[in-house]
Structures are given as structure tokens and as C-alpha cells.
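For reference, the structure is listed below as C-alpha cells.
For this view, one protein chain was removed and the others were kept in their places.
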Amino acid sequence: MNQLPTNHAFPTHNAIGELIRHLFPGGAVYINGFLTIASLLLLVSILPVFLIWLERKVAAHFQARLGPMRVGYHGLLQSTADGLKLIFKEVLKPEGADTFVFFLAPTLPATATFLVMTILPFDRHLQVADPAGGVVYALGVSSLSILGILLAGWASNNKYSLLGAMRSGAQMISFEISLALIMLLIVMLTGTASLREIVLSQNGTILDWWIFKLPFLGLIAFVMYMISSTAELNRAPFDISEAESELTGGFATEYSGISFAMFFFAEFVNMFVSAGLATTFFLGGFLAPQIGIGAIDAAFNFIPGFIWFFLKTFLVIFLYMWFRWTFPRVRVDQLMYLEWKMLLPANLVLLMSSGFFLAMGWIL
Amino acid sequence: MKSSFTQSNHQCKVGNYLQKIIMGFTSLLKGMGVTIRYFVSPAKIVTQQYPENRETLRMMARFRGRLIMLHDENDKHNCTACGICEKACPNATISVLPTKDLAGRKVLGRYIYRLSQCTLCNLCVEACPFGAISMGQEFEFAVYDRERLTLILNKTQGH
Amino acid sequence: MGVGGASRLTEKVAEILDKYPGGIKLIDSIEYLVTWARANSLWPLVYGTACCAMEMMATGSSRHDWARFGVEVARATPRQADLIILAGTIVEKMGGNLITLYKQMPAPKYVIAMGSCAISGGPFYYDAYSVIKGGDRLIPVDVYVPGCPPRPEALLYGIMELQKKIKEEGRRKPWKIGKLLKVPFIDPHTLAKEDWAMLEQKKESRQQQAREQFKTDNPDYRPPKPTRLPKEKFAVVPRMQLSTTGRENEHLFSIIQNSWPAISLFRQPDIRPETVAELGPEYILDLEVEQEHYLDLVRFLKEDKELGMDMLLQLTAVDWHDHFDIIVHLLSSKNGYKIFLRSPVTKAKPEIVTISTLFLGAEWHEREVYDLFGIRFDGHPDMRRLFLNDDFPGHPLCKDFEDPERVVKRPY
Partner (left out) sequence: MNLQPVNNHRPDRNYIPPGFKNAINDDETSEEYFLNMGPQHPSTHGVLRLVVKLNGENVLEVVPHLGYVHRSVEKVAENQTYLQNIHLTDRLDYLSSHINNLGYCLAIEQALDIGVPERGEYIRVMVSELQRIQSHLLWWGVSGMDLGAVTTFLYGFKEREIITDIFEELCGARLTMNFFRPGGSFADVPNTFIPRVRDVIKRMHLALDEYKILLTDNIIFRERTRAIGILSREKALSYGCSGAVLRASGVSYDVRRNDPYSIYDRFDFEVPTGTVGGCFDRYQLKMEEMAQSVRILEQAVETFPNGPYRSREMPAYKLPRGIYYSQVETARGLLGTYIVAEGGPKPYRVKFRSPCFSNLSALNEMAAGHKIADLVTILATLDFVVPEIDR
């Protein structure tokens, strides 16, 4: 059993961690590890329930209607009802489908998002693991969910799901490139690949956040990150893989009951994760926004860091939802044109110009 | 108002690359502006919460919910079992079953109305010379079995 | 819990738990939780055939908003839907697909029959050869929502009734696939009359002496005069003269006459271009031609510069008991006038040449005429039935079409 990372690399130096080290010096590492994983699992199970409810209410208010109202106060229990119902539904396997792959596919997107969740810096000391190559790790692991969708499409023995899977395969692989280039830009600017250092490099006033630090390149990089992460999530204008009106159910056409629920929940956790990465890179993660006026800065500093992290993340999630309920869907070839002919060159130009800005020292 | 559309679709292809991107982004932002205006102003919500507003919910005067036979206070109706409404109905939804009263005169026995077949087209109410039937305002008739949709409209026999 | 509710396993578990003090309450609370979840998260299938689908969409729109009930995520695939709302007429050709959809849905699944067509065939109950009289002959229906189409509030009331029904499920009343209606298509109208007639006979004999007794004690009984509703009287209004149509008839007819001298109008044997005008301004030229010249006349009407009849309105047929009439309606999009053209076809050899070479749109019209009348069009690229299944017995729009299994004759 290889040695667990030493205390230094394990940044949970908070009260509970100290107490357990004090009480059980021998097994503290294992207990701490178990506690962090358990708390992350709790977060991953509560998050989609809340996000689904939020998506339906936000969509309703965009469309001048009320959304879920009768199931609990303002529909708060609506997504629990959906989840519970899906658990007790009959799970059907279409004849001619490959059983093992059919039931393996829904687990992959869930595991992919959970793995990326582990490196998200919720607070100064609230992070499961902070590997030195955090950004590279995030990129590598998030491609696992593409595998899940491709397997689902192929295993369902259904032309619509195969079409949906092929589309999503092409889409996510091509947008992986522009995502990688933007992360490369951030790593180049901050000098480190560890997410915690990236956040700490944005210390100082609001203008030190990467979105404003580069004169206007930061804003362009943020917009490009939003476009490619929306495409990565198969959401909004780029939801061609489970296109409701063309491919009936897209890659998840043949999934029912709990296997469909896994896809449905993984999609929302994935949205939280990519919004978390956006806050980490551009909006100063768990740092409180300092405006320069003493009193407000003090008040903001008083609020703990992870509250700021969640606030910024939900702001980015609101942006995703805003895209989804406003724009029509893009066609497959237009999507590829957008990536290869517009985003890729723009990314390269952005990289060169920010390198030039870095060399000239024009960073604010 | 230009009558024919001169701006054919092929010209905007020629627009240069940058100008098209900027024009594209402004159109997207303006579209987002429309939806955010709905989001931030709850006054624009038009939902009428049906089960909650049941008391204040009033149907329009001419709303055609189902056929009813008008009865006055002591359950008298003025249907004379003439059968004109039965002939006027396109789907044979109404069965007027006459009977003889003590004086031997034809009066209404039973007025069967199959709501399961009725298309609420109002032809029977127009045809009735005595104004005995009219369209009611209720609409809550969901039932679990089909037989309960065959209704008998007259409470008492013809007088 | 098991999918179907009370499977054998849950029976044994229930017995074991019943012995412990809180056992019953535990099982009942689990059942309540599960049925509460099922009732409050009904995902309807995107399925709507006819007019009721518009009211179903209105129920989903902002004003009525069935998302308040948790019925929002309308899924397009049957795999993720657990409620079918039969919105619209169910036709024989669609019957097989509907059963497939129902079988593809995971249990527990529910069905709402919305509108008169889905409950009993509604306006298409009598004389319709292709409509299935009611959805519960194909798939088990839980809630019937009458109306044509029912208001969105009525559908919401139906959904609430379904929620009540779901909440009663449990191991005492487990969810099961319901029963179908196996009654052949009968005519309820005449049945009601016959039953009533028998009742009357019995009543007649019983009331005999009561009538004499009534007649003796008030001989001069005058029955009360029923008061007629005052009907509003309206004046006769002369018909307004339309400005453009009709004037060109002589001009048109003279053009056709000089290149087709043998042409005559339908039911007007001795007509000349001059006397066409008094057939009235709204009369549309109705040329009659034998089968041989049928294609050439249509080509002439289309290619002639002056006439320019470049649009085919429709091609249909009329069954005159002894022979068919193929009817072609042409319209000139430039100057707006119409010309009708008919050519008789004998019932012995119901065949005529196709005009789909001149008008591409005629292909479907001719397939429809073949489907409903049985007239073949030789030279047609794809002579198949258009609307009905290939194994449909006979051609329904012929006057002598009889099919007691499918058609219920109108009683009056």
C-alpha cells in the first residue's frame, strides 16, 4: 500500500483534523481521509438535488411562470421527489444491448466529476487534495465523462443514441483543446499548476483577479472559457448530443430509472465543477473581494472563504442557465466551425499577446 | 414598408470576419437582455395557480363546459321531449326517451347525455325551441371509469 | 418494494415487521414516501395526435404551468416517461405504435385519456372507418378527462385525480397493468332506445287503470301550453357581388373552345362562349372530357400562354354509383382564375393516366384517390396506399363500402 501523502501535502489543518490527530495519533491519517471523502460525497449528493431545483425555478422565472410550487415550500422537495421516483422505476435494458457496457456507462460521468471535485479549493484550508499539477489532473480526469457518453451511445443498440454519442464525442474532444489552452494561459500567468496557488496569486483587490488583471485579455479569456465549458457540459446552445427535438433523447434515449438518474445528476454536478474551476481561475476562488474602502473590506473578510467560493460559483451557474434559456441550438458543423476556425486561433493569439504583456510587465 | 425582401441571404456572407463576430455577439447579448427582463420582474409572471385560485376562478359567460337542463326552484324543467336536439346533435350524444303521463300526453321520461361523446359544439342549445337546455360552466369531470360519463340531465319526469 | 408493489418478498417482509411494535408504521411510511414521490414527479411523454395536444401544450405554457405539479420535464423517449396523456384521436394505423410506446415505458406507468376522441371516439364515433372508439381498447386508462378539447384547468384537475389515485397505492392496492375494454363497437344511442322501449311496455300495462281513473275525475283537463323561446328574426340580406371572379368565363371558354371544339361543360351540353356569362358570376368553368383526351387537355391548360394554369389545386374523385368522376382543379397564380376539369371512369376498369409528369404534387393526390376509391393511375411512380394500412379491406369512400366490424352506422 503506497504511503499516503505526508501531512504537508494534506492541507486539512483545521480544528477537526487537529482533534482527531490528537485523539488517535496512530490512525488519524485514515480517519481524516475517510472524513474528507464522506463530506465530499455528502456535498456531491446534496448539490444536484439543489441545482435541479434551482434550474427549474430559474428557467420558470425566465419564462414568466412559477415553476415547481406544490411539492414542499416553493417546490423545494421537487428534485427529491424526482430522484426518489427514478430510484423506484423499473430499469429496462433494450434487447440486443451490451449489458455490461450498458450499465457501466452511467457510472463514468459521475466518477469523472467526483474526481475533479476533489481538487477544488473551497477555502484556504478546505481542500481534499492539492496536487502540484492540479490543472493537468483536472483536464485528464474530465475526459473520462466523454468515455461514458460514447459507451452509452454505442451500448444502447439504438440509432438515435449512436448519433447523439458520435456528436458528443466530436464536440467534447474538440472543445477539450480550447479548454486546455485557456488553462495553459492561466498556468503561464501564475507560474504554478496547483489550484491553491492560482487562487492565492489573485490576492489583493478585485483588480488582481485574473479576469481584470490582464487589461482586457482576461475578460476575453473568461468569455472563451464560458463558451468552451458550456460545450464541454453538453449544455445550452451546444446541447447537440441530447438534442431534445432532433434525437428524442440523444445518447440517453434507452436509459430509464436509476441509470438515467445517474446521467441526469452527473450533468448537474459537472456544471458545478466547471463553474468552480471558472471561479478558481478568473474570479479569485475563496478570496473575498476587496474594493479598497476599509469598512466594507473588513466586513467581507469576516465572511468565511467558502461562502465566497459558493457565491461566485452560483453566479457562474446562473450564467450557464441564462445561456440555456435564451439561445437556440447550434448545428454540428457550425459547432466544429466555431471551435476549429474561431476559438482555436483566438486562443493562440490570446496566449501570444498575454505572453507579450507578461514580458512587458503590463499586468496591473 | 419594403414589399419584397431585397436583402438576400447571400450578401451577409461577404461581411468581413471581425464585423460578423461583433454583430453576432451584440445580437446574442440583446437576446439575453430580453430574457433577463422577464427574470428580474416578477410582475410579468402570468401563471394562474389553478387549484389555489379555485374560489376566484370564474368562467366566461358563454363558456361551454357541459350540457345542463335548466330547472327552476321546484325542479320543473321545460323540456317537452320533442327530440329536435337529438336530431341536431352531430354525434348522437343525446337520447331523449319520452314517456306518457297520466293524461296520456307525451312527456320527457329520461334525458340521457353521454359526456364521453359530446364535442361541446352548441348545436343542440341553438336548435332547442323551448330553451330547456344550455351549456353549463363546470369543467371538473375527470373520472376513473368511463360509464360515469353517461349522465341523466332531468331530475323529474316531464310535467 | 418491488416494481409491481406487493411482490412475494414484500409480503414476507411485511409479515416479519408486523410482529414488531413499530413495524406497520415503518412499512406504511415507506409506502407513503414512495407514492408521494411518484405522484409529485409525473413526467409526461411528448405524445399528441390532434387538437387536444394544443390544450396540453397550453397546460404546459406559462399561464397554466403544470410545472407547479412537478409535471414539467416532458420526455421525448418512452423510457424516461411515466405518464402518457392520450391527447387526440387514436386511429387504427397508430394503434400498433401506441401499444409499442406503452410497452416501452418502464412500470409503474399511468395513462390519462384526454378529450372525447380518446375516451370514446367523440365526433368520429359514427361512420368513421379508421378511428378506434376510445383509447382504453388499446392501453389501460387510469383517468378520463372529458371535453373537446378539455380546458387546461380540466386537464390539471385530471392530473390531480391521478395523483390521488397514485397516493392510494401500496402493498394492499399494488400498481398493476389495468384491464382493456373488449366490447365491440356498438351504438349506445339505439341500445338506450331499445331498453327504454321495453321499460315502457312494462310501465304501460301497470298504468292502464290509473289512466282511466285520471280521465274520469278531471275530464276537461287541458295540457299546459309549453312556452316557445322568442327567436330573434333577421332581415334577408342580398348577396354581395364579388368584384373580380366570373367575368373572364367567356374569354377563357372561347380560348379553350377554339383549340378543343368538342369540349362541353358538365351538365350544360349545348353551351357556347356567349351564353357562359348567364351561368352566374361565381360559376367556375367545369370542363368534361373523355379519358383519351384527359392528359392532353391538362397539358394544354398548363402550357397555354394565355391561360397559364400553373398550379394544381387538387385532384379528387366522386363516386356516382354507376361510374367514377376524376376531378382536377387548376389555378393560374398570375391572374387568379380557376378551371375545373372532370373525366368519367367506368367502375369495370377503374384506371386512368397519371398527370404527375405535369404536376409533381399530383403524385400524393393520386395515391389518396387510389387509397380511398380504388382508381389506379398507370404511369404513377409509386402506386401505394397513402393513408390506410395496406391490408385495409376495400376502398372506404366508395358509396357501396360496408364494414360492420369498423363502421357504426349513424342511427338517424
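Order of writing sets the chain letters: A, B and C. Residues in each chain are counted from 1.
Everything that follows uses one rule, which is that contacts are C-beta pairs under 8 Å (C-beta built on N, C-alpha and C of every residue); 3 or more make two chains touch, one makes a residue touch a chain.
This is a predicted model, so every value here is computed, not measured.
Undergrad: Using the whole complex, pick out the displayed chains that touch the missing one.
TA: A, B, C
Undergrad: Out of C:Ile30, C:Leu101 or C:Leu181, which residue would touch the omitted chain in the full complex?
TA: C:Leu101
Undergrad: Which of C:Trp36, C:Tyr110 or C:Tyr126 sits in contact with the chain that's absent?
TA: C:Tyr126
Undergrad: Check the options C:Ala14, C:Ala58 or C:Ala107 and report the residue that touches the missing chain.
TA: Of the candidates C:Ala14, C:Ala58 or C:Ala107, C:Ala58 is in touch with the missing chain.
Undergrad: Which positions on chain B touch the chain that was left off?
TA: Interface with the chain not displayed, on the chain B side: 1-6, 8-10, 12, 23-25, 27-28, 30-31, 33-35, 46, 60-64, 88-90, 119-123, 126, 135.
Undergrad: Quickly run down the residues of chain A that touch the omitted chain.
TA: Chain A touches the chain not shown through residues 59, 62-65, 159-160, 163, 237, 239-240, 243-248, 325-334.
Undergrad: List every residue of chain C that touches the chain not included in the displayed model.
TA: Contacting residues on chain C, toward the hidden partner: 45-51, 53-55, 57-58, 61-63, 76, 78, 88-89, 91-97, 99-101, 103, 123-124, 126-131, 138, 148-149, 151, 231, 233-240, 242-245, 266, 282, 284, 286, 310-314, 316, 318-319, 327, 329, 333, 336, 338, 340, 359-361, 363-364, 372, 382, 384-389, 396-397, 405-406, 410.
Keep this in mind: only the chains that are shown with their structure count from here on.
Undergrad: Using the definition of touching given at the top, classify the network of chains in this structure as line, ring, star, complete or other.
TA: Chain contacts: complete, every pair touches.
Undergrad: Counting C-beta pairs in contact, which chain pair has more, A-B or A-C?
TA: Greater number of contacting C-beta pairs: A-C.
Undergrad: Can you give the whole-Å distance between the Cα centres of chain B and chain C?
TA: Those two chain centres are 18 Å apart.
Undergrad: Between chain A and chain B, what distance separates the C-alpha centroids? Give it in angstrom.
TA: Averaging C-alpha atoms per chain gives centres 48 Å apart.
Undergrad: Centroid from C-alpha atoms only, then distance chain A to chain C, rounded to Å. What do you get?
TA: About 50 Å separates the centre of chain A from that of chain C.
Undergrad: What positions in chain B touch 2 or more of the other chains?
TA: 45-47, 49, 51
Undergrad: Which chain C residues touch at least two other chains?
TA: Expected reply: 62-63, 65, 68.
Undergrad: Any idea which chain C residues touch chain A in the complex?
TA: 1, 3, 33-34, 36-38, 40-41, 61-63, 65, 67-70, 72-73, 75-77, 79-80, 82, 104, 106-108
Undergrad: Could you please specify the touching residues of chain C with respect to chain B in the complex?
TA: Contact set of chain C toward chain B: 62-65, 68, 116, 119-123, 125-126, 134, 136, 142-148, 150-154, 156-158, 160-161, 165, 181, 187-189, 192-193, 196, 200, 203-204, 207, 210-211, 214-215, 221, 223-224, 226-229, 231, 410-412.
Undergrad: Help me check something: in the complex, which residues belonging to chain A touch chain B?
TA: 58, 61-66, 69-70, 322-323, 325-327, 342
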